[in-house]
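This is the structure, below, for whatever I ask next.
Only one protein chain is missing; all other protein chains are in place.
Just so it is clear, A, B, C and D label the chains in written order, and each chain counts residues from 1 on its own.
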Amino acid sequence: MNSNVSHDKGQEFSDARTQKIHENAKVLEKIAEASQPEWIVEPGPHLSDKSTTRRLMIDVIVALIPAMAVAVWVFGFNAIRLTGLCLVSCLATEYLFNLIRKRPGTLGDFSAVVTAIILAFSLPPTLPNFAVILGSVAAIAIGKMIFGGLGQNIFNPAMVGRAFLMTAFPVLMTTWVAPVDWKVDSSAPAAVAGENVDAVSQATPLTMLKPGSADRKLPVLRELIIGRTSGSLGETSVVALLLGAVYLLARRTITWHIPLGMLGSAVIFAGIAYMAAPGKFVNPMFHLGAGAMIFGAFYIATDLVSSPLSRKGQLIYGVGCGVLTMVIRQFGTYPEGVMFSILMMNGLAPLITRYTISKPLGGNVRA
Amino acid sequence: MTSDLIFVFITAAIINNFIFKYFLGICPFLGVSKRTDMAMGMGFAVTFVMTVAGVLTWIIYHMILVPMNIQFLQYITFILVIAGTVQLVEMYVRKFFPNLYESFGIFLPMITTNCAILGACLFIQKFEYNLIQAAVFSLGGGLGFAMAITIMAGIREELNFSDVPRYFKGPAITLISAAILAMAFSGFLIKR
Amino acid sequence: MLMNVSNILGLSVLVGGPVILVGLGLLLAVGLSIAMIKLRVEQDPRIEQVEAALPGANCGGCGYAGCAAFAKAVVEGKAPVTGCTAGGEGIGQAIAKIMGIKFEVQVKTRPVIHCAAFEHQRKGKKPYHGVQQCSEANLVAGVQGCTYGCLGFGDCVASCKFGALHMDRGLPEFDYSKCTSCGACVKACPRGLIEMIPFTQEAMLVVGCSNRDPARVVREVCEVGCLGCGACAKKSDVFNVDQNLASIDYNKFDTLESLRSACEKCPAGALVVFGREKRIPVKDVYAKTQSDTQAEAQSEPVNS
Amino acid sequence: MSKSNLVSQFTNGLWAENPSLVMLIGMCPTLAITNSVANALTMGMATMFVLVCSNLVISLIRSQLQAHLRILVYMLIVATFVTVADYMLQAYLFTMSQSLGPYVPLIIVNCVILARAEICAAKKGPVTSFVDGLGVGLGFTFSLTLLGVIRELFGSRSILNYQILPDSFEPWVVMVLPSGAFLTLGLVIGLVNYLRSRKRVEA
Partner (left out) sequence: MIAEKLIAKMTRKKVFPRGIHPNDSKSATCEQPITPLAWPAEVTIPLQQHIGAPASPMVTPRQDVKKGEQIAAAGGFVSAPVHSGVGGKVGPLTTCLVPTGKRVPAVSIKTQSVPSEEQLQAELEEYLSPAGEVRPIGELSPETIIESAQNAGLVGMGGATFPTHVKLKIGPNKTIDTIVINGSECEPFLTADDRLMQQAPSLVVRGLELAMRATGASRGVIAIEDNKRKAIESMRQAVAGKSNLEVAVCMTKYPMGGERQLLPAVLGRVIPTGGLPLDVGVVVLNVATSISLAHAVDRGRPVTHRVLTVTGAVNRPGNFFVPIGTPISWVIEQAGGLRKDAAMVLMGGPMMGVTMPDLSIPVIKGTSGITVLSRSEVRKMDQTACIKCGRCVENCPLKLSPTRIAHAVKMGDLELAESFNLMACCECGCCSYVCPARMPLVQYLKSGKAAVLRKRAAAKAASTK
């Protein structure tokens, strides 16, 4: 009988907003003791399912663990440095913002942690510390808190942070390194220390596609799937990301609409281009595996807050992300377009929501 | 030729979006972006006037000013043409299409001082477009403006539900959203 | 855009420039003037004048969608010239002048609340889980015992745009120096406890109860609720008792002092006085005036 | 018109009714040419010149204005002075005029000028209008320069092309780009709102 009632026993009440509940909990204690019970009154429904905001966020964090492991394997200490820095600065920014606005703390909902990890995973591994911190501050301050905090931002905070860095430091943000070769210099302190002293610079698979790229030695699909290529921290390994994605889908934290829309439209777009001019354009499967396509489709575009409300809208939104990404990749000057397309569609999401809101069963209320 | 026109159109509408690249028409962008339907009305009014003005000024510039060698009068003539056209169109619409006026005409007086229109006319002469290109350019620019202002209106309607800090309510948060949108638009750099 | 210097000296410039400019200017001026006459849309100029006279707060207290809509309604005769409650008499007079109507001085109406039970005087409160707003709590049975009285979550305070309301021990307190009588609080109260009454006096007597239950039930849920005993009505015809609840006929209301004997009969304490610094139970008012007169009586000999 | 009135008319435009930070008009140049302090200053000066001259002229002819033709007349007067300003810039500050590009002619449609013409010049005497133009123009120049300082400092480490920040400071390219303009202005307006509300509380 208890199974269908939401109640996290181990849950700690940390923030002030739940103080009221604290009091209510105390009242409940009293009720048990008192002979004349004080019956709780509340509006219905009196049951709820188990999902909470915090659980949704923790699900995303759990889903990103495999990608984190691969990131450490591929990029070494840099992976830990970037993630740690992002975490600390994102959480600090959110904390300070709440302090200034005299609002109860919101670190407990874990949304800042998710933002930090996604931001870290979308940065080039050798990005200097000051830029990482600046990006985190921009992500939380401009991307989220200035709009009012969790649930009220229009744009994905992590992508705002990355876009800020991309436009502020275009050179740093497009400096890529080859994966760490553990066999050769795992003992060498430089590799462990991580700074780009010994790191070998290497173009990402997508950069190689652009005209004027020095080495057009495209990696084979297997390399893309495992993820030992250069690129942003967490986006390289398709298999690790898919593992987490399956977890998210199974937990119903995300639905299939956005990823399917985005990946499907990207494949169709790339496929048409490939069939039209196979010499000029590459195999669509390559586009699927390279760059942030998988990462974006399952972890960034599916951000609940900045995507449309209705399922139909989400499908449209996903298709928009996919098409815009491929437009930038194939016609634009930038090699990668996932971030730009997602930000663009974030901007369009309110309009999509507005025009895809379903009519009630039985039609609109007659005036 | 066609691809060239398409390129002119896309450049005007997206890559060099009047708002996010040239900052033209920011005043209505901030002022009339509170509701989606109003923003659409404004967007289409601007598109209409911009196309008409673009073509008219091209004709005046190339048919009158250049042959008579009095290009230094272009600012004055352009603005006179725009102001006159707008006022005539407004009166006409108000008299004969009162319903249309309610939804779209009320924006017309504001368009006279919309720098996007004059800006478009100046850019047309600066880029030395021919008449067809001029028409396509001004149409694209107008639609780009309409798109930007409608997106912003959608965002602002959504922001009504948000707990934005008091001092950032209204124009400030709109500008910050515009900054992020400008970052997104900057990704659409397309080399010819 | 660059000018060739030699062009400036050219004949076409000297002649053509002014000609074109004057020609274009003339053409447009004539065109616009014709258009002005031909395409004129008649609009009553008074609308603009009325709108200019209004405060422009767009508070909606008049019941119209903003000041412009109200101005239009006034000119069309759909709204009274005194309709702008936020602006007060001055604006009413100004509008009346524009409209050419003789302005009648109206008694200022102000909001009062028909509940006088502070939080500790209400019985049967239950632990309530839910949105902490009156409008929400009103739909849940048993948030407090009294089903008529103030819930104390302050929806009225939130609705006031002028900061004239604040909560004091679970009841709203009105600051009439800030109040513009816009009536927003009247609409905000889900239980309809707030009413606008004419303030013919500086301080007005108000029945601080809305409970229409029998006395037994009222005693169960409230310490100060009106029992509907009718003691006041027996003493003065200003009071009426209907369905277990007393009410005051403000047309007959004269002064506080004249109702003294009636008020002193009230066994409940539901009669309160509004218009002083804060709400005061009527008995305290009389007690105070009594002690004042006593004090005066005592102090007088010393002074003289 | 008393002296104190003139002073208040002047200071009004500087802060209380600052066109771009408070009234939020004349935004195009505020965003477009504030990527460097020099540009911002030049633009502010040019606008002030046009504003003062047009205010003066409109004020002088205000009794002759026809309601339905007045916008046209304003435009005509403003466009004349803008043409003058444009050619002056081309003659004396050619590179600057190149970098400002079409934004100089766009002064014609700067709402600040039309707003002042409608609010002040068409109703008040030439002296008041002149002082008003001066105040508003200075206020406009001030806000432009403020943005210019912020953007140039972070965007290219310098102010008026004089390097301020050390070489170790990586310039934030975003600040000289359009998105930086929007961002800076948004944050500055938020800050101004905050300062104004504090002032109001104190007053």
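By definition in this document, contacts are C-beta pairs under 8 Å (C-beta built on N, C-alpha and C of every residue); 3 or more make two chains touch, one makes a residue touch a chain.
Quick caveat: nothing in here was measured; it's all calculated off a predicted structure.
Q: Determine which of the presented chains are touched by the chain that is not presented, and list them.
A: Looking at the entire complex, the absent chain's contacts are A, B, C.
Q: Just name the one of C:47, C:167, C:203 or C:217 that touches the chain not displayed here.
A: That would be C:217, which touches the missing chain.
Q: Using the touch definition from the top, which of C:80, C:190 or C:230 touches the missing chain?
A: C:190
Q: Could you please point out the subunit C residues that touch the chain left off the display?
A: 124, 126, 129-131, 133, 135-136, 138-143, 147, 159, 187, 190, 213-214, 216-217
Q: Please give every residue of subunit B in contact with the chain that is not shown.
A: So the residues of subunit B touching the missing chain come out as 160-161.
Q: Touching the missing chain, which residues of subunit A?
A: Interface residues of subunit A facing the absent chain: 1-8, 11, 13, 17-18, 20-21, 24, 28, 31-32, 37, 39-49, 51-56, 106, 109, 111, 149-152, 304-305, 307-311, 314, 357-366.
As a convention for this text, only the chains that are shown with their structure count from here on.
Q: Which of the two pairs, B-C or A-C, is linked by more C-beta contacts?
A: B-C
Q: Between subunit A and subunit B, what distance separates the C-alpha centroids? Give it in angstrom.
A: 35
Q: Roughly how many whole angstrom separate the Cα centroids of subunit C and subunit D?
A: The separation of the two C-alpha centroids amounts to 42 Å.
Q: Hey, what residues on subunit A touch two or more of the other chains?
A: 142, 164, 167
Q: Could you list which residues of subunit C touch at least two other chains?
A: 3, 25, 28, 32, 36
Q: What graph shape do the protein chains here make by touch: line, ring, star, complete or other?
A: Complete.
Q: Which stretch or stretches of subunit B touch subunit C in the complex?
A: Residues in contact with subunit C: 64-65, 68-74, 76-77, 80-81, 83-84, 87-88, 91-92, 94-95, 122, 125-126.
Q: Over in the complex, which subunit D residues touch subunit C? Could you list them?
A: Going through subunit D, the ones touching subunit C are 68-69, 72, 76, 87, 90.
Q: Flag every residue of subunit C that touches subunit B in the complex, lowest number first.
A: Residues of subunit C touching subunit B: 1, 3, 7-8, 10, 12-13, 16-17, 20-21, 24-25, 28, 31-32, 35-36, 38-41.
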